[in-house]
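What you see is the complex with one protein chain gone and the rest in place.
For clarity, chains are labelled A, B and C in written order, and residue numbers in each chain start from 1.
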Amino acid sequence: MNSENDLKATKVVEHMMEHDLFSQWLGIKVMEIKEGFSKITMTIRKEMINGLGIIHGGVAFSMADSAFAFACNNRNVLSVALDTSINFLKPVHVDDILIAEAKELHNGRSTGLYHITITNQHNHVVAVFKGTCYRTNKTLI
Amino acid sequence: MNSENDLKATKVVEHMMEHDLFSQWLGIKVMEIKEGFSKITMTIRKEMINGLGIIHGGVAFSMADSAFAFACNNRNVLSVALDTSINFLKPVHVDDILIAEAKELHNGRSTGLYHITITNQHNHVVAVFKGTCYRTNKTLI
Amino acid sequence: MNSENDLKATKVVEHMMEHDLFSQWLGIKVMEIKEGFSKITMTIRKEMINGLGIIHGGVAFSMADSAFAFACNNRNVLSVALDTSINFLKPVHVDDILIAEAKELHNGRSTGLYHITITNQHNHVVAVFKGTCYRTNKTLI
Partner (left out) sequence: MNSENDLKATKVVEHMMEHDLFSQWLGIKVMEIKEGFSKITMTIRKEMINGLGIIHGGVAFSMADSAFAFACNNRNVLSVALDTSINFLKPVHVDDILIAEAKELHNGRSTGLYHITITNQHNHVVAVFKGTCYRTNKTLI
């Protein structure tokens, strides 16, 4: 169902992704955008590991945070992250292929709440992320 | 006060940092390590921005998560992050110089709790991070 | 599907509820218990309001925390709450009838992660809760 709103949402995210140098460094690819929803993927590289030989928690967080931004901003209402949290359920390794899916739990006028789930290529959930955003009066495009 | 425990803590973190390719990419420099404590710094580069022209939230999180890891592992007890959260208080820009300081609120046998504060070169707090870890039976070095 | 495990889970929660004087004061009724799952209900009373005339956030948290405890302990493995968070989405009023449902996202040997959703009689989500627990070696019954 590619409604007009979903097309607009896709355009907003294309604009964001074009300027988002850090998501580009991470190798994030957008899979699907709908109003208040996003689904993205990335492949883990060696330069993303931490001092314990597994993936740095910040890499998984960054992926989830990008999915969050692509979901909460895509009505073309500039929204800023206030409070976010992430739980790490399974270690992530080099060459793992991750998918992050952002779902909207609340779309208020002033604030929003989103849950992002990150799964690996074995369909195991490796992390769950929660994001609260504050909505400004500005547009993105 | 450079006690024996603080020297050991420093050695653990040196070992971690040597293998932590993502913290190296971020440009993290260790400023001070004590038992259950860490202080690190990094300078923001252009490739760290998001689609809104400010620093990607994942970069600030990653810095705090490194400070957390350096504090909660430095008694040479391998500890894994369970639940972490971050609040973003001020935007961070290219060329900003950040300092993250990790303090131990609780050092339990099985779990630990840490608060990390990130400040910029104007001594403004830009983010506050909270991390809960689970302690394993393993050592790092 | 009332498996043996679900019957055991129900017995553990009956034992907990019998001794849980605060859940009794709240008026919590258990609706359904399965392994790693719980569903409970309560009706909001006047003595539960805060200084703004709506329900005190602590009341919704307490309900979710009970649902969390009933889900994460019901394999008869004593589990203690480490880190919990709650987002408030809609105000709750006197005479509202709430239902809290706890779902298990992760059942690890040492830790567990649960999401609890609270809905009102109009089937609106009023709060979402996240709980991380640490598992001890003790039993409850």
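Assume contacts are C-beta pairs under 8 Å (C-beta built on N, C-alpha and C of every residue); 3 or more make two chains touch, one makes a residue touch a chain.
The structure displayed is predicted, hence computed values, not measured ones.
Enquirer: With touch as defined up top, name the shown chains that contact the chain not shown.
Expert: A, B, C
Enquirer: Which candidate, C:Ala9, C:Ile40 or C:Leu82, sits in contact with the chain we can't see?
Expert: Considering the complete complex, C:Leu82 is the one touching the chain left out.
Enquirer: Over the whole complex, note the residues of subunit C touching the chain we left out.
Expert: Where subunit C meets the chain not shown: residues 15-23, 25, 46-53, 55-59, 61-63, 65-66, 69, 78, 80-88, 140.
Enquirer: Going by the touch rule given at the top, which residues of subunit B touch the chain that is not shown?
Expert: Here the touching residues of subunit B are 85, 87, 89, 105-106, 108, 113, 125, 128, 130, 132.
Enquirer: What does the interface between subunit A and the hidden chain look like in terms of residue numbers?
Expert: Interface with the chain not displayed, on the subunit A side: 82-83, 85, 110-111, 132, 134.
Keep this in mind: only the chains that are shown with their structure count from here on.
Enquirer: Which integer distance in Å separates the CA centroid of subunit A from that of subunit C?
Expert: 29
Enquirer: How many angstrom between the C-alpha centroids of subunit C and subunit B?
Expert: One centre to the other, that is 33 Å.
Enquirer: Just how far, in Å, is the C-alpha centre of subunit B from the one of subunit A?
Expert: 22
Enquirer: Where in subunit A do residues touch two or more of the other chains?
Expert: 85, 87
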